[in-house]
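Only one protein chain is missing from this complex, and each of the others stays in its spot.
Letters A and B name the chains as they come in the text, with residue numbers starting at 1 for each one.
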Amino acid sequence: MGRSPRWLRTLVILYVGLLVGVPLVFVFQRAFAHGAGALWTALQDPSMGNAIGLTIRVVLVALPVNTIVGVGAALWIVRHPSWLTRIIDRVIDVPLAISPIIIGLMLELAYAQNGWLGRPLAALGLQIIFSYPGIVLACIFVSLPLVTRQLIPLLREIGSNQEQTAASLGAGPVRIFLTITMRSILWATAYGVSLTLARILGEYGAVLIVSGNITDLTQTLTLNIGANFENYNAYQGFVGAGVLALTSVIILLLLGVARHRERKRHEHLA
Amino acid sequence: MTAHSFSPTNGSSQPPRTGWLLWPFSTLSRRTAQGVAVTFYSLVVLIPLAALFSNAFTHGWGFFWKAATAKEALSAYRLTITCSLVAALVNAVAGLGTAWVLVRDSFKGKAILNALIDLPFALPTVVAGVTFYTLYGPKSPVHLTLTGTWTGITVAIVFVTLPFTVRSVQPVIETMTFNAEAAAATLGASPWRVFRTITLPTLLPAIVTGAGLAFARAMGEYGSVVFISNNLPFRTEVASSYIYSLASAGDPIGAAATAVMMLVVALCVLVVVSVTSRRLVKGH
Partner (left out) sequence: MSISLEHLYKSYGREPVLEDFSDVVPDGSLTALLGPSGSGKSTLLKMIAGLESVDQGRVILHGRDVTALPARHRNIGFCFQDYAPFYQLSVFENVAYGLKTRKMPAAHITKEVTELLELVHLGAFASRYPRQLSGGQRQRMALARALAIKPDVLLLDEPFAALDAQVGAELRAWVRSLQHELGITTLLVTHNQAEAMEVADRVVIMNHGRIEQVGVPSEVYDHPANDFVRSFLGPTTTFAGASVRPHDLEVTRSGEGVSAVVRDVIRLGFEVRVVAAPADGEALWLQLTHDEAQQLNLQVGENVTIRRRN
């Protein structure tokens, strides 16, 4: 056998092409099924516009929060090990293993008007469930580990020698982070952030429960697609799906670039 | 101990402490950081988790058990576990082959193939869900009707979990030198024997890990299967769908009970996978 048998290559290309490629092309085909004009009209549907607006507003909060928390947690776990960080390291993957429906249910039970935290928050005039903050909270939950998971093995592998050298030369912690650490973790962080963005944009089950799916008010783009489909507005649904499929492709490109740059950085050292 | 102890003029001859990085060094700051982290994690994860468990047992063990083992729940578990298991196994094999080609082969368009693998991570589940429903449902352009079948559900899950097995095996293959395989060849082993006795055992831990992650994800999958399954109770209702129906029908306690049961099952699976892959690594 040489490097890899020819028949395996054919099989794999067929498998991935049929399983992944075909559905992707299909989404765009359906979105354009009635031509560009109809597509443009559909994109201006007010409900979908509201859904897109809401989704963007959710991303604007959830993405930065999870990035900062993710990077901070990774640095903390790797550079400041303690009993607490060991526990967090073990449970960090939990959000990835729980069904989004269960996550939505959990959040609803805790934050509903009559829930443990919902009641005191309601007294303060804050409504979480069936409202924007709840959606943000759900999206933070489901994508919480994504950045950290990328960074922990990387930080362990890099080691702290460079940072310690900088410290011995007189640099303070913030300066060290900005000039030394960030450079080595940049592309891995970019990869994690891209995954986080994808997850936030694409979250369905958890947001379904937590938002109440109120059209024009608490309906994200994913919920909008689902609702259109259930109401036999398949075409409108596919237009929304096309928008998200496009963002997915862009995210794929970002992932590819990040992966490529990270590999380059890695090879540079070897 | 103050924060600025690393200037060269400092009389101390001790090397800089590890773990100085982002945090100031005073105990107070460290405690504050710990406090903030614990509060954040509690608000987002721990308290909701506790609320779930507490609600599940509101009416005690008896009620919990009755709800968690209701007939409809049991058929939902059966369906979900079977489809998830099949999908995990399919992707274990397919993932190995795909990772192999991605690492060892080179051809035009390999980069596109590599990027496509991540699509199930990047694409919203509901998009996959409606697409599979339209592709393989009534009025299917390929004349394949899989709606309302376990097969259709499995296909959707296979799509969603493809990246897990590929990405967990890929890095291992990348670091293999294949000298052991060459040595086995000089000792007289045929290519199949070499693969079976040398390569596969080396890759097995990564395959198991990937399959375990795929299984865990598959068990909780909702958006991509809810359309193609048609959600027929007792027939094609996946566990997450069942929980959702309970929650929206105003039975949060039943939903919580079923959810807790699912979590326990998922936890058991993760433990088994973890133990198995540690056992398999014994030689390394």
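Following the convention adopted for this analysis, a residue touches a chain if its C-beta (ideal position, glycine included) is under 8 Å from a C-beta of that chain, and two chains touch if they have at least 3 such contacts.
Keep in mind the model is a prediction, meaning the values are calculated, not measured.
Chemist: By the document's own contact criterion, which visible chains does the hidden chain reach in the full complex?
Modeler: Per the touch rule above, the missing chain touches B.
Chemist: Among B:202, B:224 or B:277, which one is in touch with the chain left out?
Modeler: Answer from the full complex: B:202 touches the omitted chain.
Chemist: Based on the whole complex, identify which of B:112, B:142 or B:183 touches the chain you can't see.
Modeler: If we include the chain that is not displayed, B:183 is the one touching it.
Chemist: Could you tell which one of B:31, B:66 or B:193 touches the chain left off the display?
Modeler: Answering carefully, the residue with contact to the hidden chain is B:193.
Chemist: Go through chain B and note every residue touching the omitted chain.
Modeler: That gives, for chain B, the contact residues 177, 179-180, 182-190, 193, 197-198, 201-202, 282-284.
Here is the rule we use: only the chains that are shown with their structure count from here on.
Chemist: Roughly how far is chain A from chain B, centre to centre by C-alpha average, rounded to an integer in Å?
Modeler: From the centre of chain A to the centre of chain B is 15 Å.
Chemist: Which residues of chain B touch chain A in the complex?
Modeler: Those residues of chain B that touch chain A are 3-4, 6-8, 15-16, 18-24, 30, 33-34, 37-38, 40-41, 43-45, 47-52, 55, 94, 97-98, 100-101, 104-107, 111, 113-135, 141, 158-159, 162, 191, 213, 216-217, 219-223, 227, 239-241, 243-244, 247, 252, 255-256, 259, 262-263, 266, 270.
Chemist: What part of chain A is in contact with chain B in the complex they form?
Modeler: Touch list, chain A to chain B: 1, 3-4, 8-9, 11-13, 15-16, 19-24, 26-27, 30, 69, 72-73, 75-76, 79-81, 84, 88, 91, 94-103, 105-111, 115-117, 137, 140-141, 144, 160, 163-164, 167-174, 176-177, 181, 194-195, 198, 201-205, 208-209, 222-223, 225-226, 229, 234, 237-238, 241, 244-245, 248-249, 251-253, 255-256.
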